[in-house]
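One protein chain omitted, others in place.
And now, chain A:
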Amino acid sequence: MAIDQVHDMQQVYRKLLQSMSRPGTISSIREIAERVEYKLPCYRATFLSVMTLLDAEVTFHILSEKNQELIEKISEYTLAKYAAITEADFVIVLQDDTEASIIEAMERCKNGNLLDPQHSATWIIESPLIAKEAELTLTGPGIKQEAQLQVGLTPEIWQTRNERASEYPLGIDFIFIDEQAQLACVPRTTSVVILEVE
């Protein structure tokens, strides 16, 4: 059975909304991801999220330069246009992207302005494994007391993110996706404390 453009996308969206409004809450879209029939150079759940959120009205950027194939697939399926990192509404990070390239992109992407803080990039990031582990401690809107989350980003990347989110309401919003089609979000309002590794 293929993907239903109406009902499956609605369900993926509700999981995204659930996780974005409750940072650290892990949602699963596995049942839908298992029905994705395309051969893709990214996780199936990544593609589902892209299909759910992108269309001709927005732009996207992919870090890996060797991903011409994915750029073409996304453009073809969503009609969204590819753009430079400084312009893109959505930034897609694949699991093989390096720390250096992620940090550089994070320093240059849109993070909104005081008049229009929504003119910021939403990052869709592939994670090796999303889990409820004490790698990060999250507090802020959407979180009752605190939440714990593991997504596998390095402390240096989080430091860069924290700097870009330090002038709230400016900031960037993250959607994490793993191979098991789990997803979790960390919007700009979330205060992220990285577990100190001795």
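As a convention for this text, a contact is a pair of C-beta atoms (placed from the backbone, for glycine too) under 8 Å apart; a residue touches a chain by one contact, two chains touch by 3 or more; residues count from 1.
The rule is simple: contacts and distances are computed from a predicted model.
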Exercise. Look at the options "Carbon-phosphorus lyase complex subunit PhnJ", "ABC transporter ATP-binding protein", "Ion-translocating oxidoreductase complex subunit C" or "Fe-S cluster assembly ATPase SufC" and return the one that UniProt uses as the protein name of the missing chain.
Key: "Carbon-phosphorus lyase complex subunit PhnJ"
Self-check item: Residue in contact with the excluded chain [from A:68, A:86, A:118 or A:166]
Solution: A:118
Exercise. With the missing chain put back, which residues of chain A would touch it? List them for me.
Key: 5-7, 9-11, 13-14, 16-17, 20-22, 52-55, 57-58, 114-115, 117-118, 122, 141-144, 168-169, 171, 173, 187-189
